[in-house]
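Of the protein chains in this complex, one is absent; all others appear in place.
This part shows chain A:
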Amino acid sequence: PTIYVCFSLCPLGGTEVQLNETLAHLKTESETLKSKLEEERAKLHDVELHQVAEKVEGLGQFVMKTRRTLKGHGNKVLCMDWCKDKRRIVSSSQDGKVIVWDAFTTNKEHAVTMPCTWVMACAYAPSGCAVACGGLDNKCSVYPLSLDKNENLAAKKKSVAMHTNYLSACSFTNSDMQILTSSGDGTCALWDVESGQLLQSFHGHAADVLCLDLAPSETGNTFVSGGCDKKANVWDMRSGQCIQSFETHESDINSVRYYPSGDAFASGSDDATCRLYDLRADREVAIYSKESIIFGVSSVDFSLSGRLLFGGYNDYTINVWDVLKGTRVSILFGHENRVSTLRVSPDGTAFCTGSWDHTLRVRAICSLI
């Protein structure tokens, strides 16, 4: 198809007519391409995931108990992350506090007061020596963790990322040197921690970006983001290009998480469903939903093998799904308000949830032996 040349003069009279024709032409072309994309994806949709999994043994009853309750935040817990040492946790709250906990003992090891409320994002550095956080301040700041409990952490604070709207999520990459952020300004960005320099920005979402997750390191330099435009986008970190996009949710996507092999990712949305998208089939391959579940999903994560998908919901519960069969295997209670954040520990022995009820809970399976 030919592309008309557009004059970059102020549109007046005849030139405006030409612009409108070009716009209409491009619009038609984009509609055609969208249909073609759906057609191509549909051609390969020869079976459902749960059909392939029919012969797999079903999962038995699950008894998962709360093993630790972390109390100390003065308001809603908004985000949490595990340290690679599998025992420390960082959490952030609406009251502006960021706390580092030893989840084994429930002791608070560090506490920082941010200059803003609604600290919506926090992350542990891979080395375990720093944490990053941000929220309504539109920034992502890094705090080195001192061994000296008396040292004022706020004094060593380093401002790294600057967005033009709230910070919704942040994650260190493979090292302490780079941070990936997502924002209410509709973009994601990659930053150098030391210099605060913007290394790459990612444009493509049409509204606030609410979440992101980095691909497991073996699968290369990509990450997935989810937003208020109901889209989940997969990005090439080096080029800034959006390489795949999925738009099947019916509302905001609050959480995205890669399947452990890196070949797929799950999403949780305000439309009360979780979905699984396979990257090589380039389509949604499962929906995790029930008529009785009507509240939004705030956060999702997989168990180590990818067989279980944990979803934290706005109705205060956690639903546990059999990823292959598409059925719910367990519903967990305990929180007294929305579950806002959920992460499985690095070695998969436990998972932690944070809630608007001000607490965090660490749960593990009841030993069967």
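The criterion applied here is as follows: a contact is a pair of C-beta atoms (placed from the backbone, for glycine too) under 8 Å apart; a residue touches a chain by one contact, two chains touch by 3 or more; residues count from 1.
To be clear about the criterion, contacts and distances are computed from a predicted model.
Among the names given as "Guanine nucleotide-binding protein subunit gamma", "Annexin", "Serine-threonine kinase receptor-associated protein" or "AP-2 complex subunit alpha", UniProt records the absent chain under the name "Guanine nucleotide-binding protein subunit gamma". Only one of A:Cys129, A:Ala154, A:Ile243 or A:Ile294 touches the absent chain when the whole complex is considered: A:Ile243.
Touch with the chain that is not drawn comes from one residue among A:His45, A:Lys156 or A:Lys290, which is A:His45.
Although one chain is not displayed, chain A still touches it through residues 3, 6, 8, 11, 16, 19-20, 22-23, 26-27, 29-30, 33-34, 36-37, 40-41, 44-49, 52-53, 56, 59, 63-65, 67-68, 86-87, 103-104, 204, 241-245, 259-261, 263-264, 278, 280-283, 285, 303-308, 323-324, 344, 347-351, 362, 364-369.
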